[in-house]
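My questions will all concern the structure given below.
Shown here: the complex without one of its protein chains, the others still in place.
First chain written, first letter: the chains are A, B and C, and each begins at residue 1.
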Amino acid sequence: MKVLVQAERFDLGAQNAAFAAGHRDMGAIVTFTGIVRDLPDDPLVAMEIEHYPAMTEKAIAAMAQEATERFNLGDVLVIHRYGRLEPGEMIMMVATAARHRRDAFEAATYLMDYLKSRAPFWKREITAKGAAWVASTDEDEAALSRW
Amino acid sequence: MKVLVQAERFDLGAQNAAFAAGHRDMGAIVTFTGIVRDLPDDPLVAMEIEHYPAMTEKAIAAMAQEATERFNLGDVLVIHRYGRLEPGEMIMMVATAARHRRDAFEAATYLMDYLKSRAPFWKREITAKGAAWVASTDEDEAALSRW
Amino acid sequence: MDVLYFAWVRERIGIAREKVETQAATVSDLVAELRGREERYAAAFEDVSALRVALDQELADFDAALDGVREVAFFPPMTGG
Partner (left out) sequence: MDVLYFAWVRERIGIAREKVETQAATVSDLVAELRGREERYAAAFEDVSALRVALDQELADFDAALDGVREVAFFPPMTGG
């Protein structure tokens, strides 16, 4: 299991390739990558992500451990950035390795649902008019009830 | 949409990075990678994949088109190999890009369920004792009834 | 029409493709004809529930009509992904 919480960009291709190469005993690898949207007429100038340094890694590692047990994972990787991100930049990624595709998919979905609503990050959208905190959604909270 | 059916290996990292970089307007990228298992005491020497050349790309493109409409995808990539593969080699990958993570996850799961049971590939496992066709499973067939 | 065989269907019949002259109206009729030819065909088509068929590269049912079809392919359930 690897959890990285960092301000720096990460190399999705290299991370995915290294993760897959490290799990030849697993048949199925799933990745999710979250990207700051970059739409033509969107006023978004940047996204700022605040986090709770003493808690973040610990909370993510607990989720990753839970996912590992629940879905029989061979390995899991979570990278999550904080700080100021421009449109089009990657925010985070997860990767899961399992014997069976269903476990790899479910584990990645589970991790995303928990990271959305239980990892101590707070996003703020910066536009020319000012900054606004991103509100959590009922939909994101409801997604957790599935697990 | 891109569909590649090839004997050659593919570069997962480069494919995933290029796919994500090409979709800055999408917030969510999901990939699945299938790997020939490489277990310590497994007698598997190689996996041979036969396919139906005139049908394969057409069938996969139809699945990708259906997934695009059903899950509002911004883009989809499928790479599937045929021929002889050694343990640890990558068999195939899919990548989906969507605005929302749920669509990206569901589309990738949908594509995998269909590729498993509806794309014209037949796997054969080679061991020291001989070769045996991989049987389709009721579980794989049942997975389709979800959609 | 061209008739193609894949995987263990190909192995049992011993060839990957052949030209077949037939008046068969449906896939099932064609299967009955082929089954009557030789033991290796009878072995390949013994249990059609274990087989799939594509007409001109599209999956079809065994009761599908063969009107205008140029290529029929028989194979076991697919194992892609």
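The rule we apply is simple: contacts are C-beta pairs under 8 Å (C-beta built on N, C-alpha and C of every residue); 3 or more make two chains touch, one makes a residue touch a chain.
Note that the structure is predicted; figures quoted are calculated from it, not measured.
When the full complex is examined, the chain removed from view is found to touch A. Summarising the interface, chain A meets the missing chain with residues 34, 50, 52, 54-55, 58-59, 80, 91-92, 112, 115-124, 133-136, 141.
By our rule, only the chains that are shown with their structure count from here on.
In terms of their C-alpha centroids, the spacing between chain A and chain B amounts to 23 Å. If you average the Cα atoms of chain A and of chain C, the two centres end up 48 Å apart.
Contact with two or more other chains is made by residues 101 of chain A. Multi-chain contact residues of chain C (touching two or more other chains) are listed as 81.
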